[in-house]
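This part shows subunit A:
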Amino acid sequence: MSLRQSSRDLGLGVRFAFAGGREGWMRAVLTALGVGLGVALLLLSTALPNAISVRHDREQARLDWSFTEEPPTAADNTVVIANTDTTFRGKDVRGRLVEPEGPRAPLPPGLSAYPAKGEMLVSPALKRLLASDGAKLLRERIPYRITGTIGESGLIGSQELAYYAGGEGLFAHEAGSNVSRLTAFGNPNPTPEAPDPVLALLNIVVIVMLLMPVAVFVAAAVRFGGERRDRRLAALRLVGADGRMTRRIAAGEAMAGALLGLVLGAGFFLVGRQVAGSVEVMGISVWPSYLNPSPLLAALVAVAVPAAAVLVTLFALRSVVIEPLGVVRSAKPTRRRLWWRLVLPVAGLAMLYPMLGQGRSNGSFNEYLVTGGVMLLLIGITALLPWLVERCVARLGSGGVAWQLAVRRLQLSSGTAARMVNGIAVAVAGAIALQMLFAGVDGQYTKSTAQDLSRAQMQVTVPADAPMAATVEKFTDTKGVRKVTAVWESYLGDASWNSENGPQLAAELTVGDCAALREVAKLPSCKDGDRFVLDGSEYSVDGPKMNVPGKMLYIESPTSGPASAPEKEATWTVPAGITQVRSIEDPTGSRRGGFLMTPAALPKDFEGMVRGELYLSIDQSVPDAFEYARNTAAAVNPLADPTAWTASTTSDKFESLRTGLLVGAICVLLLIGASLLVAQLEQLRERRKLLSSLVAFGTRRRTLGLSVLWQTAIPITLGLLLAMAVGLTLGAILLKMTDTPVGIDWSSVLSMTGAGAAVVLVVTLLSLPPLMRLMRPDGLRTE
Partner candidate 1 sequence: MSIGHTLLGLLESGPRHGYDLKRAFDEKFGHDRPLHYGQVYSTMSRLLKNGLVEVDGIEAGDGPERKRYAITDAGITDVERWLATPEKPEPYLQSTLYTKVVLALLTHRDAADVLDTQRAEHLRSMRILTDRKRSGDLADQLICDHALFHLEADLRWLELATARLDKLKAAMTA
Partner candidate 2 sequence: MNAPGGSLLVAENLRKAYGPTMALDGAAFSIHPGEVVAVMGPSGSGKSTLLHCLAGIVTPDSGSITYDGRELATMNDAQRSQLRRSEFGFVFQFGQLVPELTCVENVALPLRLNGTPRKQAERTALGWMERLEVDDLAKKRPGEVSGGQGQRVAVARSLVTSPRVVFADEPTGALDSLNGERVMELLTEAARSASTAVVLVTHEARVAAYSDREIVVRDGKSRDMERVV
């Protein structure tokens, strides 16, 4: 009987949810909307690890490095591939020149045939970019004819810019690691993603941090319109329902909203997935197909969300006695006690404590302890905040009328107020902790470069076969280039580079005009035809040792190596009287060694054997100055590698995590802002009559608007303070766990709290127009 009775009550609740007139229906939709947004975010979060690993797999599958010890020789199953990556207005373009050497040449993923010389296959995003108006410079840089597109399997994101262009004679170009000969694409032994324990820790924390506020939000959404629901339940008691039945009916109502929310959430997720496929956030895009949540996690969401909705409802009804003649809230709610509220965060700390000082070298962190600890700490906020709000608000003194109205209301229902800001507090605390963790770990993932931005802003590496003077002239003539410092480099050895053991002594050879040489060494005097030997190199002291008049030195040629035929072995005999000079930091920030030669001193044989390093000083006031320089580089040689300098470079992996966090935090804050707005409007609607009568006796609209602002601002301020405390604690613990010195990045703390505060301000602003409408005297007319 009881089972049938229960299900009948639940069913009644479901009916009430949808058939309870316009009000009940709206409530169900609001709940569903909240739950739906939460579910969508949950599904996206569960799909995220999958997306990351799919991206990683695609990346691994198209790797075009030679993984064999011995580079293969040309055959009918080889392809020569050259890396011509470029950057266009801050966006990376993956470029490859390909030259199949036989009919059985391997095809990279996403290609069904190789492009002929002068033709290229492009990614859909690059095709769009090239077709757009502003891309003239890029079209000049990659002037190949588009004959097709790269399939999805060859790209790691829907918005990735990539092309494969047909090339010719690429291997002869050989310029270091930029050209390889392959028999197959991809890593034959693909590595699983990120075994780095700290990165794994970051992943866990990011996901927990995104999910917690969503959970808080879902909990809040289920409570939308609770007071009206309670009144309806009271009416049911009047016609004979007992206390347990009303509870079951309430549970049924909550479940109805949650189930509808589940459907909406799936819909939102599918739409979001499609949208996610068409946007790019900070250089990262995905294909919709990447975002497939694992079935187990999806099933868990489908079961957990309605269950949580019902549990929250029952929990909220705990302190409410529904009597036939109305709702009795435990009139003076028992003062909130502190001790059990402290248990949660303390337990969280206890779970994290054993891992303090573990660092990255002691294996991976225990996922369960990390997840549990972080969750408990964050949930601790939701437990502590009501207590904190109650205590603080009780102590708030008098002020203006607006302040008094707000404070009194908060005093009477501090729980509601705290619930409204719980989500934001949790989100901000999580974000602060993560920001701190990132800033701390920053040092380990961001390599500060020694590049001296005051001397040059771009470096172009030019392959050795480029004519020296003409190349420099091309760059000097380029729009936006202020100054070109060109040094040409190779290595000199004391024995043939093709011999069995290679040279015993080796030193750099640097060629350039006097101005350029002065960038790398302190020269007492210099004129064309001079030679110098360097002292004070960081890496090699061989230079002065090789400065023995009469000694024959061999230059390293681009194709030299033990296996190469000594087609052309150029040598140089050290003359007497070479001045020794001290090296200074070159524009890249390193001190070089070996010999310096002015162009006139360069032996004729050496021409075409030195690779150029051109340091460009760019006039950044010229729009697209970098793009012009890049175009010149591409015109000089498609394999020329221009790099714009920055003060530091960041590990890609780290960058993507931080990006994920930022996007997530913004989404969560927006979501919570939306729920705040809904709750706020509902509250205002319920006070319509009161608001109208207050306006009737002359209350200024400004006063009421201000009181609404205070009413949100006070709990938000407390929430943000608590969030800062918990966030900083959590951040410090996480840093200790990764064995990183604890430092507080106040700017990011402030920016996160500022974002939280901004959400409140926006919500208040958005609720003002409806407030003004509600304050119109029409409110007095109803009833």
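Everything that follows uses one rule, which is that a residue touches a chain if its C-beta (ideal position, glycine included) is under 8 Å from a C-beta of that chain, and two chains touch if they have at least 3 such contacts; residues count from 1.
Quick note on selection: all candidates are chains of the complex that A comes from, given by their letters.
Model, not experiment: these values are computed from the prediction.
Interface remark: subunit A makes contact in this complex with candidate 2 (options 1 or 2, touch as defined above).
Put simply, subunit A touches candidate 2 in their complex at residues 398, 400-401, 404-405, 408-409, 411-413, 689-690, 693-700, 703, 777, 780-781, 783.
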